[in-house]
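First the structure, which I've put down as structure tokens, then a few questions once you've had a look.
Every protein chain of the complex appears in place save one, which is left out.
Per-chain numbering from 1; labels A, B and C assigned in written order.
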Amino acid sequence: MITVNVKLFGPLKDILHADEVKVNVSPPYNGEAAFNALAEMYPELRAWKSSVRLAVNLEYTSFDRTLTSGDEISFIPPVSGG
Amino acid sequence: MITVNVKLFGPLKDILHADEVKVNVSPPYNGEAAFNALAEMYPELRAWKSSVRLAVNLEYTSFDRTLTSGDEISFIPPVSGG
Amino acid sequence: MVSITTDPIDVASIYQAVQSVHAGGIVLFAGTVRNRSQGRRVNALEYSAYIPMAEKLMAAIEEQMRAQWPLHHVVLVHRVGMLALGEVAIVTAVAAAHRKEAFEACRFGIDRIKAEVPIWKKEHFEDGQEWVVGRDDADTPMT
Partner (left out) sequence: MVSITTDPIDVASIYQAVQSVHAGGIVLFAGTVRNRSQGRRVNALEYSAYIPMAEKLMAAIEEQMRAQWPLHHVVLVHRVGMLALGEVAIVTAVAAAHRKEAFEACRFGIDRIKAEVPIWKKEHFEDGQEWVVGRDDADTPMT
């Protein structure tokens, strides 16, 4: 079991009512496992699974990226800057 | 015989050392006739014949455009604004 | 130069920052808060960002711009926080020797920022608030 810090923004922040949350991730210790662990606590998140992108340590990456304890990750909702 | 006012700009103004010149135009009283009349007085102009555009009363037009006495015309060298 | 700021963006000072005797062409884009979105009256826009990641991606976009076009100066600034109508949310400004490069690079900059950079806007209406998510570009209030 590893623990990662998940940063929350936009609509996801509104769902969790938090800027950041620590999540325990089981094997295979990747982005998808982290999302599923979070969505188990917050079922409203499930609807976002297909539209968010994973960022690990400030970089976009794929959901199968292996995580390490202490990683800062974020599930990035579709952006709307500008 | 008609008389038109020819406005001069850029390199053409430098050739004639004038902003404006009156030119008597013979038949067929068109832009080309006006250019030829002017080039007879200022042979240096001949080199410009293929690159200037004719303007009559502030509008671009073709060299075969018929002129009327008192028209304000100009032989517009390639522009370089901006 | 890239930045995310909570302060009002001063367009005139950005213009001053990019202009120089080496650059013949400057193109500046400013995105401002419009009073309507999809037919509804907007009162304000609230921008939030994943700031360190946004700054990192904006710096990468500046690098891509400089790699593709010979540019003298690049400024990419995005504001966050609550913005009133007419306020400037983003400026992308580019100075180059010639206008073609300046136009292309400036357009690339704003397009990439809107596509990639983790910044989100929430529209504040008379009767509620709404995150702008996955909306077609042409329909967003700020394009």
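In the analysis below, a residue touches a chain if its C-beta (ideal position, glycine included) is under 8 Å from a C-beta of that chain, and two chains touch if they have at least 3 such contacts.
Note that the coordinates shown come from a computational prediction; the quantities given were computed from them, not determined experimentally.
Peer 1: Which chains here touch the chain that is missing from view?
Peer 2: Counted over the whole complex, the chain not pictured touches B, C.
Peer 1: Taking the entire complex into account, which one of C:1, C:60 or C:97 touches the absent chain?
Peer 2: C:97
Peer 1: Applying the definition given at the start, please give the residues of chain B touching the unseen chain.
Peer 2: Residue positions of chain B that touch the missing chain: 7, 9-11, 13-14, 51, 55, 58-60, 74, 76-82.
Peer 1: For chain C, which residues touch the unseen chain?
Peer 2: 11-12, 15, 19-36, 85-86, 97-100, 102-103, 106-107, 110, 137-138, 141-143
In this text, only the chains that are shown with their structure count from here on.
Peer 1: Report, in whole Å, the distance between the mean C-alpha point of chain B and the mean C-alpha point of chain C.
Peer 2: Once rounded, the distance between the two centres reads 49 Å.
Peer 1: Check each residue of chain C and list the ones that touch at least two other chains.
Peer 2: none
Peer 1: I need the residues of chain B touching at least two other chains; which ones are they?
Peer 2: none
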